[in-house]
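Let me begin by handing over the structure; questions about it come next.
What you see is the complex with one protein chain gone and the rest in place.
Note that the chains take the letters A, B and C in the order they are written out, and that residue 1 is the start of every chain.
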Amino acid sequence: MDKTINTWDRIKDSDIYHSFIKSPTAIVSSIILFIIFFCSFFVEFITPYNPFDPSSLSLMEAFTPPSWTEDGLTKFILGTDGQGRDMLSTILYGSRISLIVGFSAILFSLILGVGLGLTAGYFGGKYEMIVMRLTDVQLTVPSILMALLVDGIARGLISREMHDEMAIYVLIFAIGISEWPQFARVSRAATLVEKNKDYVSASTIIGVSNLVIMFKHILPNILRPVLVIGTIGLALAIIAESTLSFLGVGVPPTTPSLGTLIRLGNDFLFSGEWWITFFPAIFLVILAFSINLLGDWMRDTLNPRLKK
Amino acid sequence: MLVVAFVSFSLFNFVGDPINNMVGEETSDEERAELRETLGLMDPIHVQFSRFVVNASKGEFGISYQLRRPVSDLIVERLPATIELVVISALIALVSGTLLGVYTGINRKGFLSDFILAVSLLGVSLPTFVIGILFIYLFAVILGILPSFGRGEVVDLGFWTTGFLTISGLKAIILPSVTLSLFQMTYIIRLVRAEMMEILQTDYIKFARARGISENSIKYKHALKNGLIPVITIAGINIGTLIAFSIITETVFQWPGMGFLFIQAVQFVDIPIMSAYLVFIAFVFVMINFIVDILYYFIDPRIRVKGDVSSG
Amino acid sequence: MKIKNLLRVLLSVVLVFGFSSAWAKTIKWSMQGDSLTLDPHAQNEGPTTQVSRQIYEALVERAVDMKIQPALAKTWKATDPNTWIFTLREDVKFSDGSKMTSEDVVFSVLRAKQRTSDFKEYISTISGVEAVGDYSVKITTSKPNPILLNQLSNIFIMSKAWSEKNFAMSPQNWDAGQETFSATNALGTGPFKITLREPNTKTVFKRNKHWWGEMTDKKVTQIELLPIKNAATRVAALLSGEIDVVTDAPVQDLARIGSSSSHKVESTAQMRTIFLGMDQAADKLRTGNTGDNPFKKKEVRQALYQAIDIEAIKKKVMRGLSEPAGIITFPGVNGYTADLDKRLPYDVDAAKKLLADAGYPNGFDVELRCPNDRYVNDEAICTAVVGMFGKIGVNVNLFAQTKSKHFKELKDNQGDFYMLGWGVPTLDSHYVFHYLYESGASWNKVNFSNSEVDAAIRVMEGEVDLDKRNAAIAKAWKIVKDDISYLPLHHQVISWASKSGVNVPIRPNNEPLFKSASFN
Partner (left out) sequence: MSFLKIKNLSVDYPMRKETVYAAKNVNIEVNKGEILGLVGESGSGKSTVGNAIINLIDEPGKVSSGSVILGDLNIHEDRNNIIKYRGKKIGLIFQDPQTSLNPILTIGEQLIETIQTHLNLSKEEAKNKSIDLLNEVGIKDAEIRFNNYPHQFSGGMRQRVVISLALCCEPELLIADEPTTALDVSIQSQILDLIKKLTKERNLAVILITHDMGVIAETANRVAVMKSGKLVEIGATKEILTEPKQTYTKSLVSSVPPTNKKILRFVIVDKENKKNQENNIKILNRWNKKEIIKQDLVQIKKLGKSFDDNFFTESSKNSVMAVDNVSFEIKEGESFGLVGESGSGKSTIAKMIVNLFKPSTGDIFFDNICITKINNKSEMMKFRKQIQMIFQDPYSSLNGRLKVRDIISEPIKLHNPSISNTDLDGYIFDLLESVELTQKSADRYPHEFSGGQRQRISIARALATQPRLLVCDEPTSALDVSIQAQILNLLKDLQEQLNLTILFISHDLPVVRQMCDRIGVLKDGKLCEVSNTEELFLKPQHEYTKKLLHLMPKIESIYN
């Protein structure tokens, strides 16, 4: 034990790292995700077009097919939509919206769910009962329905002008509020396991306060399953967002997400302008599929029950 | 249930002014007051609430702002369509999901298992509406073998309209129900698979092996039976989720069910329909939970037969 | 009990299998929306009238070519400018076999004038209706009405006895959400009767064997209306053969449908002009950023006008299926001239200059309200013009919503800048001026007010001398066109798509007449 052990060595030595290196799907999906994340968040620097600046659009360039087809223009690699917007830029902008909504929603539900689950598992008693009851009720109400309801209520409560501005927050809230029970359940179950472990008792005996025990000791130990759920939840949230937008109750068309793009493009499915709906759809599927692949790999790797 | 009733009641009352939603701009203040009076909106809240509960239990939710018809009529009219769609989808999802899940759980390696798993993962990644569009394009437009919308011919049995009794009705339900079930099916595959894999590693399976019980009996009798218990819970949640996702499927396939009604209600802020739908959904969930509990009682001896540990 | 049920089910199966396809020639008709109510006087709205038209008839009707022709009334004459005598056909029976008499006509017209009727404004000039014998009706008007016949073609005749029996003496109170027998059932004298009604899902029309007229093709025995909200699904249904005729085929899919050997597309100019309105009365725009109302300045309105590349919209959004418009009326309407219909040229530079001259060199913010399910590609047109306005620096925020909310909120004076379409069912310019330009008129949401135009409108209403009247119309058109109080876009072209073997003649008012339909 002479050599100093730094964090990087530790990572390289860990099972997770090795499992990652050995899993082509995990590598490929993370690369794809990295590219998508990168391009979506730095889209301003990547594409020369801003599809949301109406003055830069030319309606006469609308419905240009992808560049490799007969009528395609090289400046529009994936063609343009009905307003002359470059599909590639629009998709990247759209995926940014989708990702922001997805991430924020998952973060929201993660914080809410883990907060409730952790405290419920730790304190137990009536509080736990109420939280878990709430979780059960919430869990039986499917996410889409919940999101629709929240959106519906928001439409009733918030004035229309406000609604367009608030739409993205409403959406984040709507999706987030429907995903938290997952986190609450998992973190509560994990907390119950951790709570009965002796290190928690040891900390109590030492005199560490409940808050510190919960957040310093228990929280890091329950993060693994939460992370797995979070990853898979991210895919679900992105799909939920696009579904809501597809149904026309999501983000307003002025800041289209992938779902909105698919909905708008759907009108052109039979008219031969297939690229308007096909590319956003395929992009969405690739995005969700990659996240799911990664989540699946994480589940298999981080779940010690399945590897013995 | 009462909680849900209260939520939907508050929806009805506080989200927007029902009077404003019901009358036009020309209506005078006197007329409004009169309407308010006749609708009982002047009564104290608790009186209104109890009236709402009483009415709801009788199936009366007022009149749709958008369609100007009693919500109860609309619900009754559209209920069969949704129920038939959900039941068929649930059957498809449960049966094939369980079968494939068991298969992949038992045969952990092998091309077919990997393939099923990859497809199932893709299934989770494919939004329902994309699948729906794809199916319509493929089966209805290109191949032209299945209808793309609606229920086909329905037979009115008086209390129920069914599409099961006509060829066109049966054909019409194929695409929507498969679309609806795919997402759930992939979930069930993965859950059943995980469950099977876990059970196959338990001590009692190992002990059964040690006793020389044949592999088939171990897999299909010992492991499967245990593996199916959680499927019941899944099935319960599954139906709930299917009802919710039927909103999307119904929109894509123009299926004249309640989900289609609901999504329009959301777009129009048609509160009576929304609150009625909410109460209906809550009712369904309570029923499902109840049925699941009963099923558990019959299937899991650990619940049915009280332990008698003391003697020993 | 059980066996009885089983028998019932089996019988149904046999019936359905037996009858569904074999000899009944059914036309399956689809459009985006459905009739709101079967009560013919409760709602004056497109699809509702389209459905009622198949089951109910009026005293006079428009033929396939839109000419007024006799229907329930054989002949009519005006005994003085305010009195009309209609002589009814004597062979008319309702679909239950009962005879139609002047009693029913009087009842129906009076019913359409009741408080809950949506037609009470429409026929407000009718001051009296009385029966003159069993088959003759006298209608009196409060002032000379040159377009009475036009108006009467939309007043459907109901059975008095049936209405009395079913407590449907008054039109359904749509706004109060009233439920009446007449809203879900219908008894008319028309070529079809309704045998199944599932709102928003399916409506089945069967031949009315008591109908007095002649079908163009006797093989047409049944119509099914299957509304499909989603345009892509509607086209898919048509292409896959589940639907025979679509009366609102999406323009972008016409090429695809036309290329199918088993389908055909027909287009015709519709009696409707699409335009944008700008509120010029408000002192401050509700959705603006300048603290004033730029629309008050004609330069601003003209700048917006000239910023619109209408040809691009025609080519890309409407796929060639629109006629750019200079005024809000179309060929065939009394008062229309090709000269009036010329547009100001598309000129971005000129527009920018006008805007700068008006004091808005950096443009301004405003919200454009649009319906998204009313006109052909309404939302897409709005999106396109938003981009065009952006090029001259006017930052327009688009707000698209469903038609019922759009119109309601417009009526509530909530819009600064909005899209509207106007049809002229009377085929006379007066209809346009009366609703869109007269001071304080119900659809004059730009708050245009001009005493000369108002005076011209009085002339149009009361002047019997056609030359004088036409001169007034021409003068009014000139004034309003020069003022640019509205931004006309185009005359809408409608397209119907159908299977090759099914002929439903296309009509400019978008109403199919299935009695004139035929099979090849």
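What we mean here is this: a contact is a pair of C-beta atoms (placed from the backbone, for glycine too) under 8 Å apart; a residue touches a chain by one contact, two chains touch by 3 or more.
In this text, all values refer to a predicted model and were calculated from it rather than measured experimentally.
A.B. asks: Taking the complete complex into account, tell me which visible chains touch the one left out.
C.D. replies: The undisplayed chain, in the complete complex, is in contact with A, B.
A.B. asks: Using the touch definition up top, pick the residue from B:Ala208, B:Ile271 or B:Ile288 that touches the left-out chain.
C.D. replies: Of these options, the touching residue for the absent chain is B:Ala208.
A.B. asks: Which is it among B:Thr82, B:Asn226 or B:Gln264 that touches the chain not included here?
C.D. replies: Counting the whole complex, the residue in contact with the absent chain is B:Asn226.
A.B. asks: On chain B, what residues meet the omitted chain?
C.D. replies: Spelled out for chain B, the touching residues are 201-215, 217, 221-222, 225-226, 229, 299-302, 305, 307-312.
A.B. asks: Just checking the interface: what residues of chain A touch the absent partner chain?
C.D. replies: 1, 5, 15, 18, 124-125, 129, 197-199, 201-208, 217, 220-221, 308
Here is the rule we use: only the chains that are shown with their structure count from here on.
A.B. asks: Can you tell me, using the touch rule above, whether these chains form a line, ring, star, complete graph or other shape?
C.D. replies: Contact map by chain: complete.
A.B. asks: Most remote chain relative to chain C, going by C-alpha centroids?
C.D. replies: Computed centres place A farthest from chain C.
A.B. asks: For chain A and chain B, what's the span in angstrom between their mean Cα positions?
C.D. replies: Taking the average C-alpha coordinate of chain A and of chain B, the gap between them is 24 Å.
A.B. asks: Averaging only over C-alpha atoms, locate the centres of chain A and chain C and give their separation in whole Å.
C.D. replies: A distance of 46 Å separates the two centres.
A.B. asks: How far is the middle of chain B from the middle of chain C, if each middle is the mean of its Cα atoms, in Å?
C.D. replies: 40
A.B. asks: Find every residue in chain B that makes contact with two or more other chains and list them.
C.D. replies: Expected reply: 133, 137, 141, 251, 267.
A.B. asks: Would you pick out the residues of chain A that each touch at least 2 other chains?
C.D. replies: 266, 269-270
A.B. asks: What residues on chain C touch chain B, complex-wise?
C.D. replies: On the chain C side, the touching residues are 5, 8-9, 12-13, 16-17, 20, 36-37, 174-179, 183, 198-202, 226, 228-230, 232-234, 236-237, 239-242, 402, 404-405, 408, 411-412.
A.B. asks: Which residues, counting only chain B, touch chain C once they are in their complex?
C.D. replies: Those residues of chain B that touch chain C are 22-25, 27, 35, 63-70, 77, 133, 136-137, 140-141, 144, 147-151, 153, 155, 157, 165-168, 251-254, 256, 267-268.
A.B. asks: Can you list the residues on chain B that touch chain A in the complex?
C.D. replies: 3, 11, 15-16, 121-122, 124-130, 133, 137, 141, 194, 197-198, 201, 236-237, 240-241, 243-245, 247-248, 251, 262-263, 265-267, 269, 271, 274, 278, 281, 285, 288-289
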